[in-house]
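Just dropping this structure here.
== subunit A ==
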Amino acid sequence: MKNLLEHMGIEPERLHFSWISSAESTKFVDVATKVTEAVKSLENKEKKFVKTKPKVA
Partner candidate 1 sequence: MKSYTEKIKEISKGLLEEGKVDMVIGYRKGSVPLMHQPFFAQNQQEIDEFVWDSNCGLNLANYVTDRQEKIGILATGCNSRNIATHIVEGKIKREQLYIIGIPCKGMLDRHKLAAMADGPITTVEEDEEKGTVTISGDGFSETVDKTEALQQNCSICVHRNPVIYDELVADEVKEQTRDEVDPYAGVKEIEAMSPEEKWAHFDDLLSACIRCYACRNACPLCYCPLCFVDESKPQWVGKSIDPTDVRTFHFLRAYHCAGRCTDCGACVRACPVGINVRDFTKKLEKDCFELYGWEAGMSTEQRPPLDTYKPDDPEEFIK
Partner candidate 2 sequence: MENPYIPYPVRIDEIKTETEDKSLKTFKFVFLNPEDEEKFAYRAGQFAELSIPGLGEIPIGIASSPTEKGFVKFTVFKTGKVTSYLHSMKEGDIMGIRGPLGNWYPWDMLEGKNVVIIGGGFAFTTLRSSIIYMLDPENRKKFKDIHVIYGARSPGMLLYKDELEAWAGLDDLNMHITVDGTDDPDWPHHTGFVPTITEQEAPSGTEDTYAIVCGPPIMIKFTQPVLDKLGYTEDRIIMSLENRMKCGIGMCGRCNIGKEFVCKDGPVFTLKQLNQTPKEY
């Protein structure tokens, strides 16, 4: 999944896979923060796979 998403142009920083148990709340916060920061730091701010108004006639 990650490979194909990257293959078609989703930046690696936008994708993250972690194994977090329901007991590991600190790890979840930690990972979520890291991912948000990684995405924010991307140069390209274009939203991908986000649809606002359908681009149709």
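A word on the picks: all candidates are chains of the complex that A comes from, given by their letters.
Keep this in mind: contacts are C-beta pairs under 8 Å (C-beta built on N, C-alpha and C of every residue); 3 or more make two chains touch, one makes a residue touch a chain; residues count from 1.
None of these values were measured; they are calculated from a predicted model.
Candidates 1 or 2 all come from the same complex, and the one touching subunit A there is 1. On the subunit A side of its complex with candidate 1, the touching residues are 1-12, 16-19, 44, 46, 48-51, 54-56.
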